[in-house]
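Shown here: the complex without one of its protein chains, the others still in place.
In this document, chain identifiers A and B correspond to the written order of the chains, with residue numbering beginning at 1 in each.
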Amino acid sequence: MRTTRRQFLALSGGALTTAALRLDVAPAFAQNTPVKLGVLAAKAGVLAPVGESGLRGVQWATERINAAGGILGRKIELIVEEESSPKDTVERFRKLSLQDKVDAISGVISTGTGLALGPVAEEMKTIWLSWDATTQKGVEETMPKPKYSFRSTDNEAEAVMASILTARHFKGTFRTVAGINPDYSYGRDNWAAFLAIMKKYGIETQVVSELWPKLGATDFTAHVAALQQAKPDLIFSCFWAGDTPIFLKQAHAAGLTAKAKLVLTTGGGVHESLKKAFTPEGAILGYNCLYFDWAKASPLQKEFVRWHHEKFKEWPNYESDHGYFTIVAYKAAVERAAKAAAGKWPTQDAVIAALEGVEAESLSGPRRFREDHIMEATFFQGSTTHKNAYDFVTIDPVETMTTKQIQKPSGVGLYDWINSWKV
Amino acid sequence: MIRAAAGVALVALLLAMPRLAPPYPITLLLPAFAYGIALLGLNLLFGTTGLLSFGHALFVALGAYTAAWLTTRCHVMAFEAIVAVAALAAAVVAVPVGLLCVRYVKIYFSMLTLAFGMLFYSFLYKFYALTGGDEGIRVLRPSLLGRGFADLDKVGFLTGPFYYYALAMLALAALVMRRIARSPLGLSLRAIRENADKAAFVGVSVRRYRFYAFVIAAVFGAVGGTLLAVPTGLADPLLAYWTHSGNLVFMLLLGGFDHFLGPLVGAAAFIFLQDFVMSLTVYWRFVFGALLAVIVIFFPRGLLGLLPPERAA
Partner (left out) sequence: MLFLVAAGLQLVFGVQKILNLACGSFYALGAYVGVSAAAWALGHGLPAPLFVVALLAGGLALAVIGPPIERLLGTVYDRDESFQLLLTFALVLMLEDVIRFVWGTAPVQLGDAYLVYGRITVAGSTIPVYNLVVIAASGLIAVGMGLLLTRTRFGRIVRATAENREMSEALGVDRRRVYARVFTLGVALGTVGGALVIPATAAVSEMAIDVIVEAFAVVVIGGLGSMRGAFVGALIVGVLKAGAIATWPEVEMLAIYVVVIGVLVLRPAGLFAGAAP
């Protein structure tokens, strides 16, 4: 067998590359300094339960990755700071970036804070992987081409899914509708999306009441009274915090939930507090991106749910999954970029490029970041049932939809997109 | 003499800071300067006039929203114009509010200012189209003295030109406040605090002077608010919430309200302390509450109260 010149060159080139690879790799692995990841988690106020849940997901991911040797041999070190008002959170972000010099920052739930942090991440040139905060103002993206921010699914994705389910299951059984939603962009966007989709499906609806209690309100007697007056056939609500059980309890006590159908897009955020005593069966309830009791759950999800329940005596909610995904996505991106860089620890730009379109297994199945930095995930909703071993409601049957079905594609307006559906 | 030397040394140190310290502490000094200006105003009310406002955050928020409105909706980038408009807006709001508030003293004054602050908060929160609701409005990077500094990134801008600009504004505000405190107005206000009846007897129009103090304080608050909004890049309703007003009073007390430099020391001490304690424990609010209690009970004259007393500031 004759060795041609070309083959020889290719061979020696390969050998050279291998040698080079060895030389480069060795210091990177020997270095062994930890990867520093900043975390911004809400610790007080109405966001706190969800903030803690996200932090648990981050911590679990970190423990597992570190136990398995870290990212390319480097352990992850978490530096946790508090998400609070936009002003203070911006300052904490700067601290993580300038003083702790973290490699990336994971966290943030509030959309208002997200709006403030989006530009800051770009200014500080720090990768920011949001849990739940978007950089939408209304339903418009304020940062069409961000470089450093990677954000969560659209605010209104869960409303889109809940509305499709409403049309599918309740069509023809209701005409008058009422909305009671928290008084901020999330509530307003979800309600508007619901009405738009009802129209698209050709369902004649008449809005009899629109209520906007403050997020985290603890007294709904007046709202319930107003709803009783309005006598809606269907009540739509995107409550997700401690206000959800309070509203349901007071609505149930007034006999409201026995008469009206209920659509709760995001109540799964506080699913354990939705006790059977006051949460009716047959309501549409959304768990966002993680349903703890899913029969078809992956072994990974089952393991996490078990760990979470043993450690905290609580069943986890979606925010854990958001937190978990940001960490494994970062790891996957670093490894993907390292492959392209011959095993070396990649530059920040290479990590960003690799995060675009990165896929990783989250607690609720595969997830990815779209090329425009927006998360793609699977959503879980269904009809509430009392037939379970808990003292709170679960859903059966469980219906799933991916963001391909319920999130507007890149660069398209929400309502244009809805109008383009074929129903 | 010694105090003058100390003052010069302090100014020299602050001028040299961007060269001495890493960027993060510098970015923390910016809100300290901003709060310093706002507190100079609050101090005129509380320290000099004896009126405790629990609604001063209203004016800080007003300044921040002015900056937000002008930069994002009207495309006015000149920071000088923003400050001027904010000061004007504060005065316009402070005239009716002040006319009502200064009719009361002590607790009644505190409650009324708190109510006005919360009224403004609800307005910001509820009137979506105008104020952006809970999300607030973004504040874009302004130009300083006509220069945009496009070659600098935001950290470079904040720790460079904007730092010196804010420092200069603070110095200017301090000088103006010193003039006010030493003017007949300041003296009358002090007389009112000591004994309103006596002051009225010797011909001081108590209410009118209190009103002047209220409006001046509001203007300082709004100017501080504009400076505060630029590093954050956002004006949001929480700036007007009553606990923010409470924090302002806390800062003032921390520094020492009967000392001219109290506001500046208090703002800086509060911010660096918050930075430190927040990283240390999630229960930083408890630490702060305990600290406030200790100050109120044992050191009512604040950090600067530990220094030998000042002659007629």
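Please note the rule applied: contacts are C-beta pairs under 8 Å (C-beta built on N, C-alpha and C of every residue); 3 or more make two chains touch, one makes a residue touch a chain.
These figures come from a predicted structure and were not determined experimentally.
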Exercise. Of A:Ala48, A:Ala297 or A:Leu414, which one is in contact with the hidden chain?
Worked result: A:Ala48
Problem set entry | Option from A:Thr62, A:Asn190 or A:Gln250 whose C-beta touches the chain left out | A:Gln250
Seminar exercise, completed: Across B:Phe116, B:Phe211 or B:Phe270, the one contacting the chain not displayed is B:Phe116
Exercise. What residues on chain B make contact with the chain left out of this view?
Worked result: 46, 50, 52, 54, 100, 103-104, 106-108, 110-112, 114-116, 118-119, 122-123, 125-127, 242-243, 246, 249-250, 253, 282-283, 285-286, 288-293, 296-297, 300
Seminar exercise, completed: Contact residues on chain A toward the hidden chain run 43-46, 48-49, 51-52, 210-214, 216-219, 221-223, 225-226, 228-229, 241-242, 245-246, 249-250, 252-255, 270, 273, 275, 277-278, 314, 391
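Operating definition for what follows: only the chains that are shown with their structure count from here on.
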For this session: Averaging only over C-alpha atoms, locate the centres of chain A and chain B and give their separation in whole Å.
Result: 38
Exercise. Tell me, which parts of chain A touch chain B in their complex?
Worked result: 43-44, 81-82, 85-87, 90-92, 94-95, 98-99, 111-112, 115-116, 119-120, 123-125, 137, 142, 183-185, 188, 214-215
Exercise. Can you list the residues on chain B that touch chain A in the complex?
Worked result: 22-24, 27-28, 31, 125-126, 128, 132-136, 138, 153-155, 228, 231-234, 236, 238-239, 275, 278-279, 282, 285
